[in-house]
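Omission of a single protein chain aside, the complex is shown with its protein chains in their original locations.
Labels run A and B following the written order; every chain starts at residue 1.
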Amino acid sequence: MAAEVSVRRPPRLSAAPALEVAGLTVSYRQQPVLRHVDVAVPEGQLVAVIGPNGAGKSTLLKAVLGLLPIDAGEIRVLGRPIAQARTHVAYVPQTDSADWDFPITVREVVLMGRYRALGYFGRPRAADHARVSAALETVGMTAYADRHIRQLSGGQQQRVFLARALAQEARVLLLDEPFAGVDARTEAAIFELMDRFSQAGQTLIVVNHNLQILDRFDAVLMLNRVVIAYGPPAEVVSADNLRRLYGGRMSFVDEAERALREGPADVR
Amino acid sequence: MSAERLLAESAADLITWQERLLSPLIDHRLQLLCSVVVGALLGLLGGFVVLRRMSLIGDAIAHAVLPGVVIAFLLVSTGVTGLFVGALAAGVVTAVAISLVTRFSRAKEDAAIGIVFTAMFAVGVILISRLPAGTHFDLKCFLFGDPLAITETDWHSILLIAPVVVGTILLLFHPLKLLSFDPVLARTMGFNTSLLHYVLMILLSATIVAALRSVGVIMAVAMLVTPAATAYQLTNRLWLLLTVSTALGGLSAAVGMFLAFQFNNPPGPMMVLVATVVFLLAMALAPERGFLAVALRRRRIRRHILEEDVLKMLARFEEAPQRAGASLAAALTPADPRAIGRAVEDLARDGLVTRGDPEPTLTSVGRARAQEMLRAHRLWETYLAQEGAAERHLHDEAERLEHAHELAEELDRTLGRPAADPQGKTIPRPEG
Partner (left out) sequence: MQAPPGLGPLHRVAVGLVLALLALGGCERPPAGPADDRPLVVTTTTMITDLARQLAGDRVRVVGVIPPGLNPHTFEPTPDTSVLFRKARLVLYNGLHLEGKLVHMFEGLGPRAVALAEDPRIVVRASEWPQGAPDPHVWWNARHFMVFTEKARDALIALDPDGAETYRRAAARYLAELETLDGRIRQAVARIPPERRYLITSHDAFYYYGAAYGLTVDAVLGTSTDASPLPLRVQELARLVVQHRIPAIFHETAVSESLNELVSRVMAQAAKDGQPVMIPPEPLYSDSLDVPGRPAGTYLGALRENTRIIVSALAGEDVRPLLQGMPGSPATVPAPGPAESPDGR
């Protein structure tokens, strides 16, 4: 049952939602991590995804990206299945998932955003380099363009990843914990960038642990294996919902799942 | 063994060092060339292996090609294509098996690697024992190589393999770069990372077969890893890393060959030793990270600190002339008097002090600097006292921290521009 969301900004571009997830169920090693998730995100929205550890937030992102097999349900990006919509989706991973000792410069990392378009055998051309420069300019990293990525701070690394997503000319950006490990000043700077992207019509779905800045998002998705709530922060972020989100309701389900897997106590 | 020495002596009489030097170029050109190309190829592939933290897998594949090679040997004798196909098949089987074991058991990747390649190797050894009587498979040669035994056939197979390896890497450069840096991103962009991974494994298996003759399997792993690790130490760009790694691989092979002839040692291990020595040199001499650079930097910092301490002490002498009877050396113990002398010389050269008897005197520039130091010192003492440090530690701590004098201004502001330190001494104001 997709929740209708009243948005702050009018919907843009296509009629199809940026991201539409219906009845999504994903398991990992026979344990369900996401169950019957229904979400529809219109374009141009800045959406936060919050929930406790193990709630399936990263799993949701990976499922949307087509990195995980799904048990049931459907995922459509801009009205199309992910396999056909890859160009339009950019993944901005956690900064510690990359190898910062790798011998490349900032510019080369951003250039990787163009690789999707180049395919296996293509070579970057002037137009590609131009987009890279523009992306660097947008995130304010032009001064660092030819520096080795090893020399960057956490916030700068995050901006490089954003620039990469920008260079990819994606319309939907999935960000996995972009605020992890940065100070308040950097966090504000990153959020400002995200806001600007969203103003430009891109859809950003941001997995986030920080509850303080939720009111600046267009919508909040509360996820703990199932959708606890979804809607504008003013409506959705309440003490009640937070309790349901971080509380122990799911522990019974966990136990039941385990019992089903291993057999009832008297059979074990 | 005295018998061997007998031979060694007579050979040493007969062969001049010039002959030793030229022999690889004149009489063993094919062997030299093959070894160099193989070394270069291994270096090139090694770049990716090291970046992707796959060194252990490289080792595994090198060993695990044995059963493939033996089976090929059984079926097609020493036909070169047969050997390649056998090795490739074994290489792929190994890679697949490692993935499967990692996925379906608790074993982590390193255990999976150990399990799979030792099993493959064991199968290979058993197969060798079952070879029909008369066929001879030299396991020792497989493991350690025999560059002197390289023939035209080996050269032809290397000529075949090298362009394939280089070409594939050039063609797939960007996807491989992406795969090595951020495999998750590669997948999200729709690249088939498994396919790319297996392509690398196949290239690796093929190159190892080419390397079998010259360095043997065990040394091939070293040539795969060591030149690449050296390049990793020294470079900051991927294409540069690959170029350096390839060059070092070929160079180690060449130099190793020449040294082997000079000292009458087996060439394969000599090549590995050369590659290792180069790595150690890089470790020591790398700009910024190397031992030498670090040591030099430390020495520079030490000298700088001593100079600042001299300036400060001279300013203190000026402040309290009754203590001027003491000498710099006494006041600055435990510093080495010679080091103090050198510091004074450097300061004099920079115009901060004038040499004098018995102690040098500050120039006006020197005095200004010394005042800066004093200011920093007393500000730090004030700050530490405020933060609750015990009084008896204030001086020593401040002695250390004062050399970070860039922070003095910010410290001053934060403390509210105090006029005196906890001991009542005036805190100098900055000029201007």
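Heads up, the rule we're going with is that contacts are C-beta pairs under 8 Å (C-beta built on N, C-alpha and C of every residue); 3 or more make two chains touch, one makes a residue touch a chain.
In this text the structure is predicted, and so the values were computed from the model without any measurement.
Looking at the complete complex, one finds that the omitted chain is in touch with B.
Touching the missing chain, out of B:D59, B:D182, B:D309 or B:D421, is residue B:D309. Although one chain is not drawn, the whole complex shows that of B:T81, B:S105, B:S194 or B:N265 it is B:N265 that touches it.
Touching the chain that is not shown, out of B:S23, B:T102, B:T276 or B:S327: B:S23 (per the contact rule at the top). Of the candidate positions B:R53, B:R298, B:H393 or B:R417, contact with the hidden chain is made by B:R298. By the touch criterion stated above, the residues of chain B touching the omitted chain are 1, 3-4, 6-8, 10-16, 19-20, 23, 27-28, 129, 132-134, 136, 146, 148-149, 151, 260-261, 264-267, 284, 291, 295, 298-299, 301-302, 305-306, 309, 332, 335, 396, 399-400.
Here, only the chains that are shown with their structure count from here on.
Our note on geometry: chain A versus chain B, Cα centroid distance of 37 Å, whole angstroms. In the complex of the two chains, the chain B residues touching chain A come out as 51, 171-172, 174-175, 177-178, 180-182, 184-185, 187-191, 232, 235-238, 240-241. Interface residues of chain A, counted against chain B in their complex, comprise 65-67, 83, 86, 89-91, 93, 97-99, 102-105, 108-109, 112, 115-116, 118, 120-124, 148, 150.
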